[in-house]
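Of the protein chains in this complex, all but one are displayed in their positions.
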């Protein structure tokens, strides 16, 4: 199923009067503060966030999964789903594959399909946190860090195979989330686990094409509940330092201990030139994988403030980083959930872009804490929805993606196409 | 020092054109959604949040205090400071006294002064977490829960004396925050501590005038670092149930364990008819006592959503509860900090008031989680600053309290009046 | 497979010399402190902790499950597994069934089997957190709290059916863990969810036999990641108060927010006469369901200190409460893991039993915090393993359950009996 452009245009037409009114007002208001709304809109248009192939089906917990209907049952259908998303919001222009859940048996066909939907292939993801059918050795006790060199070898080879798939598709990065760790004190030797992992990563690193990157993700806990080999950004950075310049740190918002100041971590990693990008989601307790911006929108904004500043400092655009949504949709339609996530990201980005950073620096120089807070809050409290809508509109997307998704009964169509019992691969 | 009304009016005049433009736009937008902006403004005008007498000086931590200048050195000066605040924002119309830091030796004079500034006396607060000079028995090991009945008696009598002061001033509630607890496992017998405390509270309860309430606050930890006698809302409620209908639970936003869902606690207490009110502040780690809304504004909004719904259900207005700011101003001018807090509270309240609760209930009935989230976010993402400003304007306050405070060089004036070395009593 | 007593006796014989030496030393040492080791041993012998039917297979996480081999594939095999455990440690004399995972189609046969293994049937557990095949209505959006009365009715009837199964087996309690809640702000109306749940529970309560109890468990989060209907002990107690004297609060050690003082919660619930019992496990981050005592053994001891004191106060023995292990065995043999859990529980209980509570009360009266801590630590630092072994020995169990389990190659036997691909029902 594909959304024809005229349907989007028709829908927009009905909303245009109201939108224009709102956008003009926002533009005026921002103009009085010396901010060029059109420039912000252009920057927003350039922002693209990847959709992972495992995020198109209903997620679950260890207590079970309540599947939805009309889920994509194949890689083709997953790419089509991302195509629908991107047609609606024009900001989800790439897909991030997970191997082996979504092995592209016919790479050219996949590229053609993606291209027809204006999609690219983002970082490819390996999986050594599960055993696959017919897998020779088990990852029950680890993969890249395993005490047994044969298991490590198997895991390294899997990663190298993932690179191979990625090369065929035009990806430029391998993303590694390592669930290795331990559930009990004593279970593993921290130092040996680190060194085993380092050796494994070095072998993978050696297999990286010249123009590729490897992203090293960290996570405080889960599915291991006592320790993880790469428990925090400090550990990730240590690995990257030892690996070389092609290794960067990937931040997942849900992978921290309670109350962590993530925006400062982001700033530090950018200062070191070691931020790979983000896995966006939100959480209240742990790695809850909730819709981006649904719990702590102000923190998301603060992160974007650091990102905007860091990009400026590094002279990079948003295309210099890997952005991906990594949420689980336990009680929502996955496509609607993703639209809410993308919107939340763009809103935070817009708020960060309208922040008066010059005044902010002056306030900081003066230790005028009250003013510094006020400047941030002014940006955050501004209704930037018209800017995000304008960006989508300019790029050919919908002024109201979820509204149109529902009007066009897209899920109902997908169900009639695919049936109610398909279950997307993934968690 | 007192702010003359004409100064406020002059200042507003300069801002009025811009404000009217913004308010009219907001009103139109809300009107299209069926919301009466003027009604919201009226409801906002009626909202008054108390300022505690200890919040007018610079706060500190156990590592020290960096005092500001021009702090109020007497109760008279503290009341005058609240008068300044209230003149500027017209939403801080009461002061909450702390005994023995601010004993009103001449109650009538204090009432006259307060009345002249349009202020009332809110709940009075007792203090048994510190030893005062010449105090007979120490609270080092507890007060209302102490193993020694003589210490408990002293603490009970102090609370009864606080009621006496409150009666003279026209207060209608005694607020008890009990720091009692233990620093080490084994130090105290949980059950005896509870029962000692209950007996003490019953004696205090018996001394309450008929039209008074007693507020029982809970706190998870600090200054005791292993246990506290009233550790959570469940403990507070248990005490209140045993005490009787005049005892209600007071919620301080910083007194919870990490990740607590405070809005649900609020809903439950309102359901039980046992919510006394709030001590507003914000925090990232513990009882950080930061400016309201500076860290987790969305959570503050969610709390107000419950408050608005609970008030509706109970047929009560915002004057049926005790609202107070309880923040510490370590690095900000206390008055500016309080203005930021009051503004954040009003913004959250306004956002909750414009929430389309009927649509929300329908979405909930349909388990339309996407729509339910969208409705909340629509309210939160709306720029409600014009509504709050309009409310202040209508009540005779300033369109930009902090701006005017700085324009009028109020702190500089206070410094020249009071000097740089006064230190306000408090923490 | 069943362990013959003579094998246990043979194994013990080899260890007896060493054990006697250790026990005699421990007895002497305790005797000098006025503690009767034999009395402690007797009290330990009387302690029985239930094994849930779902804990005999390998557990998993949302990221996957690494199954072990030789897992029980039927209720009969599960009962046999508990029989093995109980034969080895004589402290696991009951099984707690989970419906519908383990429906006892032939109750009499199950009772006969259990009796032959010296086992009883503990509380029965309902499940409304998953959908079963052919289930009419889904629990995706809740069960007892669901907005739709038809779903609530289905969930109530399921619970009543569970009571029916329990009655056939001789159980005396229904244990309800309700996963109901919400994943996103706005998704549910807290007050209506509470009231719907209360109504549902009242219907279930009405169906309880006179000599039954209903256990109301609370949990802060997971699988719902924004709110849960019964989020903490305060909520559980509120439900129990409204239900009546047959409803008590069940505590699961992993169901709290970070840093919670659980031992104080236990003390408060016992004070109110509302502690149903425990789901034992351990955790570092959330509901990690790790082996009891593997992470925070001192906290477990502190809980037992409260339990021992509360039992004394109430004039009850350990058979007056429901004790159960609720752990997940992701990387260990389930039976070995359960043996480690039972041992940890008994050790903590033994430590609490040798605590000099009279001296402790005197130290508390004197606010001698140093001595109070020392008394607790003295008990905790004492090597009480000989006492636990003596208790097992006296009851006919093994001096070294895991050692014997390995010597007898019990798992290998189970694998050859059951094969490597059976997967036990459960999580």
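Just so it is clear, A, B and C label the chains in written order, and each chain counts residues from 1 on its own.
To be clear about the criterion, contacts are C-beta pairs under 8 Å (C-beta built on N, C-alpha and C of every residue); 3 or more make two chains touch, one makes a residue touch a chain.
Nothing here was measured: the structure is a model prediction, and the numbers come from that model.
A.B. asks: Just to verify: which one of A:165, A:226, A:321 or A:349 makes contact with the chain not shown?
C.D. replies: Hidden-chain contact among the options goes to A:226.
A.B. asks: Could you tell which one of A:144, A:183 or A:290 touches the chain left off the display?
C.D. replies: Here the residue in touch with the unshown chain is A:183.
A.B. asks: Touching the left-out chain: which of A:8, A:237 or A:353?
C.D. replies: The one listed residue touching the chain not shown is A:237.
A.B. asks: Which one, C:73, C:100 or C:297, makes contact with the chain that was left out?
C.D. replies: In the full complex, the listed residue that touches the missing chain is C:297.
A.B. asks: Return the single residue from C:158, C:284 or C:364 that touches the missing chain.
C.D. replies: From the options C:158, C:284 or C:364, the contact with the absent chain belongs to C:284.
A.B. asks: For chain B, enumerate the residues touching the unshown chain of the complex.
C.D. replies: The missing chain touches chain B at positions 59-64, 66, 129-131, 138-141, 179, 182-185, 187, 220-223, 225-226, 258, 283-286, 288-291, 294-295, 330-332, 427.
A.B. asks: Can you name the residues of chain A that touch the chain not displayed here?
C.D. replies: With respect to the unshown chain, the touching residues of chain A are 140-141, 147, 182-192, 194-195, 220-221, 226-227, 231-235, 237-238, 256-261, 263-264, 267-268, 270-272, 298, 302, 306, 309-310, 313, 360-361, 363-365, 367, 369, 372-373, 375-376.
A.B. asks: Can you list where chain C touches the absent chain?
C.D. replies: These residues of chain C touch the chain that is not shown: 18, 22, 25, 29, 32, 258-259, 261, 284-285, 291, 293-298, 331-333, 336-337, 340, 347, 367, 369-370, 373-374, 377, 380-383, 385, 402.
Everything that follows uses one rule, which is that only the chains that are shown with their structure count from here on.
A.B. asks: Per the centroid of Cα atoms for each chain, what is the distance between chain B and chain C, given in Å?
C.D. replies: Computed from C-alpha means, the inter-chain centre distance equals 43 Å.
A.B. asks: Could you say which residues in chain B touch two or more other chains, in rising order?
C.D. replies: 258-259, 261, 298, 367, 369, 373
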